[in-house]
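The complex appears here without one of its protein chains, the remainder shown in place.
Lettered A, B and C in written order, each chain numbered from 1.
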Amino acid sequence: MMASDVLFVVFGVIAAACALYGVLTRYLLRSIVALGAFLTAVAGEFYLLAADFVAMVQIFVYVGGIVVLMLFALMLSTSGERQPLAGSDRRGLSALLAYALGGMLVWASVGAKFPAVLDRLPASVPYLGRALLGEQLFAFEFLGVILLAAVVTALALVRSERL
Amino acid sequence: MNEPYQSDVVFLVGFALAVVLLPLVTLLAFRWIRPTHPGGLKAQAYESGMPQASAPRRPFHMAYYTFALIFIVFDVEALLLFAIAPVLHDIGWPALAEVGGFVALVAGGLFYAWRKGVLVWR
Amino acid sequence: MTPVLILSGTLFAIGVFGVLTRRNAITMLVSVEIMMNAANLNMVAFSRLYHPELMTGQVLAIFGIGIAASEAAVGLALILTIYRRYGSTDVDRADLLKG
Partner (left out) sequence: MSTWLTLGRGFVLGVVAFSMVGVITAAFVLLERKVSARIQMRVGPTRTGPHGLLQTIADLVKLVMKEDVRPEFADPVAFRLGPMLTAVPAVLSFVVIPFGAPLVMRDLNVGIVYFLAVPGMTVVGLLLAGWASYDNYSFLGGLRSSAQFISYEIPRTLAVVTVVMLAGSLNTVDLLEAQKTVPYILLLPLSFAIYMITTLAEVNRVPFDIPEAESELVAGYHTEYSGFRWSLFFLAEYGALFAAAAFATLLFLGGGNGPVLPAVVWFVGKTLVVVFVFMWVRWTLPRFRADQLMRLAWKVFLPASLVNLVLAALVMMAVGR
């Protein structure tokens, strides 16, 4: 096993553990903090998978943006202490469903065959810019539209309340 | 196999390890020296000498959320511009028009917020 | 490739479990973010296989992150609105349609 594989596994275990904790903990705040740790671990995976820019976007937007937004929302709404889990019967069923889905995904991926990854991948930054302005222009402009729509909708929602 | 990326990560992990461990070690090391007498008056929250008038962590001003909301949209925009900025000059005028369209779209959100009077801090 | 897929499958399942069990809207959003990240992980991994210089997977991942940001913004605005109206972020309490 190479060093990078070891790192991949380490990040993967951290990510899975944080995700699990974030989903299971009864403290809302800790759930959000666990999400932050999870996102950082996934950013590490992105970097290992030769997507350094995406890793930075992950840190910048997710950890520095979405997690902060969630913390704000938490602090603006609940007192953020404990919260009840759903009834235990529901929990067992959900676990079964999640197991089944996860098992299916894992089973499908173990059997699949893929071409080998290139030894030297292109540096992501200049190509990413070219892709966004060329092949993927639609995605780029569409994201602009979505962001605009998000601002308008969210502001309308928030403002509709008498504060 | 894609050496530079992986060694970057290895380096950053080592660096982060040091930066996280060092303060923790210092904190633990000085535990033997510094006094520890928990409880008493100092365990109460400091509110300029008065007893705590009201519990914190109560639901607060919505304005914080609206600003965070606009922030996140521009956050995404700025990041995309970082991907594009290095090649903008090489691609030339059509690229500029495309980027201009994108910036105009997002700036439209700011304009909307401005018109709605969201940007006033109260 | 296979380890990435196993990891992302696991993460996705964790996310699904979270969405199904948690009744608090904010934790559900956390679970959804976990699922989106699992998907992004796959896209980035596949980006290396076919025409890596086109960066399709990476662009999609960035796109996904952008979507996640919009989704979080609108979702949290909704949650706050629900909270202001019902005094709780528990989704089962917001049952106006049940009549």
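Some observations on this one:
The rule is simple: a residue touches a chain if its C-beta (ideal position, glycine included) is under 8 Å from a C-beta of that chain, and two chains touch if they have at least 3 such contacts.
Only a predicted model underlies this, so the values are computations on that prediction, with no experimental measurement involved.
Touched by the hidden chain within the whole complex are the displayed chains A, B. Screening A:71, A:98, A:132 or A:148 for touch with the missing chain picks out A:71. Remark: the residues of subunit A touching the chain excluded from display are 3, 29-30, 33, 36, 52-53, 56-57, 59-60, 63-65, 67-68, 71-72, 75, 80, 123-125.
Taking the whole complex into account, subunit B touches the unshown chain at residues 4, 7-8, 10-20, 22-24, 26-27, 30, 33-39, 42-48, 52-54, 56-57, 60, 64, 67-68, 70-71, 74-75, 78-79, 81-82, 85-90, 92-93, 96, 99-100, 103, 107, 110, 114, 119-122.
Note that in this section only the chains that are shown with their structure count from here on.
With centres taken as mean CA coordinates, the chain nearest to the overall protein centre is A.
Chain pair with the larger contact count among B-C and A-B is A-B, by C-beta pairs in contact.
A separation of 7 Å divides the Cα centre of subunit A from that of subunit C.
Between subunit B and subunit C the centroid-to-centroid distance comes to 20 Å (mean Cα coordinates, whole Å).
Centre to centre, using the average C-alpha position, subunit A and subunit B are separated by 16 Å. In subunit A, the residues that reach two or more other chains under the touch definition are 49-50, 53, 57, 61, 65-66, 69, 72-73, 76-78, 117, 121, 128, 132, 140, 143, 147, 150-151, 154-155, 158, 161.
Counting partner chains per residue, subunit B has residues 59, 62, 65, 69, 72-73, 75-76, 79-80, 83 touching two or more of them. Across the complex, subunit C meets subunit A through its residues 1-18, 20-24, 26-27, 29-31, 33-34, 37, 40-41, 44-45, 47-50, 52-56, 58-63, 65-74, 76-81, 83-85, 88-90. Listed in rising order, the residues of subunit A touching subunit B in the complex are 2-4, 7, 44, 47-50, 52-53, 56-57, 60-61, 64-66, 68-69, 72-73, 75-80, 117, 119-121, 125-126, 128-130, 132-134, 137, 140-141, 143-145, 147-148, 150-152, 154-155, 158-159, 161, 163. Residues of subunit A touching subunit C in their complex: 5, 8-9, 12, 15-16, 19-20, 22-23, 28, 31-32, 35, 38-39, 42, 45-46, 49-51, 53-54, 57-58, 61-62, 65-66, 69-70, 72-74, 76-78, 83-86, 90-91, 93-95, 97-99, 101-102, 105-106, 108-110, 112, 114-115, 117-118, 121-122, 124, 127-128, 131-132, 135-136, 139-140, 143, 146-147, 149-151, 153-155, 157-158, 160-161.
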